[in-house]
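With one protein chain withheld, the remaining protein chains of the complex are depicted in position.
Now for chain A:
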Amino acid sequence: MRRFLIGQARKGLVDHTTRRQHHQTRSFLSLLPPSFSTNSPRAAPLVSLSRFMSSTSDMAASSDSTSSLPVTLDSINPKVLKCEYAVRGEIVNIAQKLQEDLKSNKDAYPFDEIIYCNIGNPQSLGQLPIRFFREVLALCDHSSLLDETETHGLFSTDSIDRAWKILDQIPGRATGAYSHSQGIKGLRDTIAAGIEARDGFPADPNDIFLTDGASPAVHMMMQLVLSSEKDGILCPIPQYPLYSASITLHGGSLVPYYLDEATGWGLEISDLKKQLEEARSKGITVRALVVINPGNPTGQVLAEENQRDIVNFCKQEGLVLLADEVYQENLYVPDKKFHSFKKFARSLGYGEKDMSLVSFQSVSKGYYGECGKRGGYMEVTGFTPDVREQIYKMASVNLCSNISGQILASLVMSPPKPGDDSYDSYMVERDGILSSMAKRAKTLEEALNNLEGVTCNRAEGAMYLFPRISLPQKAIEAAEAEKTAPDAFYCKRLLNATGVVVVPGSGFGQVPGTWHFRCTILPQEDKIPAIVDRLTAFHKSFMDEFRD
């Protein structure tokens, strides 16, 4: 048996076998996504509940195994079978099918479009890119434009200057060449300067590893620290499922700590300590602590005092602090500001020798929302040179991250400044996006809080709301009859009735017996009233159908 998890988590572990036996103990299901299951690897192929399978297709689970082919479901890496990623799970697959069907069957549905609130993918919902960034990228991609006089009529002066500056930082101005495996040095200089300006503490370009989005950086760190299920990573619950999936893929153990919904998804050091000690008593070496700030899916922004405590905790316990700070530009309330963990570590006097800290940043989030570019970086501090070499080696196996994503990562860390040609229009675009997101977050939060049995913490940051729904007993029973987690049951009903796609809380983990869903705040403003109306009407009819 795989040794996973601990404490209150253990009794909540999902075993797919029990799931198929109609959840003998109901509360088991809600705690953690199925990726935390305790299935033995050998049994995995038969009991794996891939998110791509509808729950009714279980009987077909071993269809591949009858074949004599060398690679089938029975013979692939069990860690692959076991990992789950709910953000693009079963409900999204149903949504895609509905979308296809809508084209030819418009009258069959009570809605005319699918609205994807399952994933933080702003530009797919109509958010426009920041023009300055794209001007620079276009000029770098097709640099002979820089020699044409007409270009000056089509591009801003500072984008032309910036493109020249960036091209000069690239050896041979070759944007089509593999770069240094950590990323182009000049771009890393720019990023380090941006971090320095943000934090007020020095940043070293040699500490920066540019990656294809933040996700590969997280994978690299997991691969580096996880050798077996004896190695654990402390992760928040609810969490962004990248972490659970990556830990599963790399064969480690996820050690959960619970964010407290009652205090706005606060992080209790006492809970961290308890979970850490319990994991240790089970023989698990906890290697690192993941903190997502601003939170995903929970949207909270950590208090400064809390961040200091976390830094001290990691220092005392000898944990690597993995700080997911990809939403650092997404803040919506005046009483909260973003501060990096590195800033607190340094302000507490902890330097390179005192603690290991990795900060992740991405071009996919913020006001820029450039998901398709796959740009990001991690800043790696407090590792000895021999460990650093190993990280470099892992990066080098993949050669380098994509250059256009690298350039964009440098741009988001050094946007136009006052006096630049693009500054005014850039500020209008940026503030327009951020204030609209804040408005949408507020509207959706209020609408959710108006629903019967629904409570929703405010989105202080990030891109998500994570409302809690008190499901009537009858709904839970109906879900069981369909062999579906109750929150997934709710979300599927919601999709079929409204075309709105959200992710069930069970994909992120939640306290047993509680049910949630994650909804992005990203549909454009003009769509929000319709979403609110449809959601409200749906919820009312759902409650009317199932109210105890």
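Operating definition for what follows: contacts are C-beta pairs under 8 Å (C-beta built on N, C-alpha and C of every residue); 3 or more make two chains touch, one makes a residue touch a chain; residues count from 1.
The rule is short, and it goes like this: contacts and distances are computed from a predicted model.
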*The complex lacks one chain in this depiction; which UniProt name from "Glutamate--glyoxylate aminotransferase 2", "BHLH domain-containing protein", "U3 small nucleolar RNA-associated protein 14" or "Origin recognition complex subunit 4" does that chain carry?*
"Glutamate--glyoxylate aminotransferase 2"
*Identify the residue among A:Gln316, A:Ser435, A:Asn450 or A:Gln473 that touches the chain left out of the display.*
A:Gln316
_Of A:Arg374, A:Arg518 or A:Arg534, the residue in touch with the unshown chain_ = A:Arg374
*Of A:Ser181, A:Asn293 or A:Thr520, which one is in contact with the hidden chain?*
A:Ser181
*Tell me which residue among A:Tyr85, A:Trp164, A:Phe201 or A:Tyr423 touches the hidden chain in the full complex.*
A:Tyr85
*If the hidden chain were put back, which of A:Ser246, A:Gln275 or A:Ser422 would touch it?*
A:Ser246
*At which residues does chain A meet the chain that is not included here?*
50-53, 60-61, 63-64, 67-73, 75-78, 80-81, 83-85, 87-88, 119, 121-127, 129, 131, 134-135, 137-139, 141-142, 144-145, 148, 150-151, 153-154, 171-172, 174-179, 181, 212-213, 215-216, 223-227, 242, 245-246, 249-250, 285, 287-288, 314-320, 354-356, 364, 369-374, 382-384, 386-387, 390, 393-394, 396-405
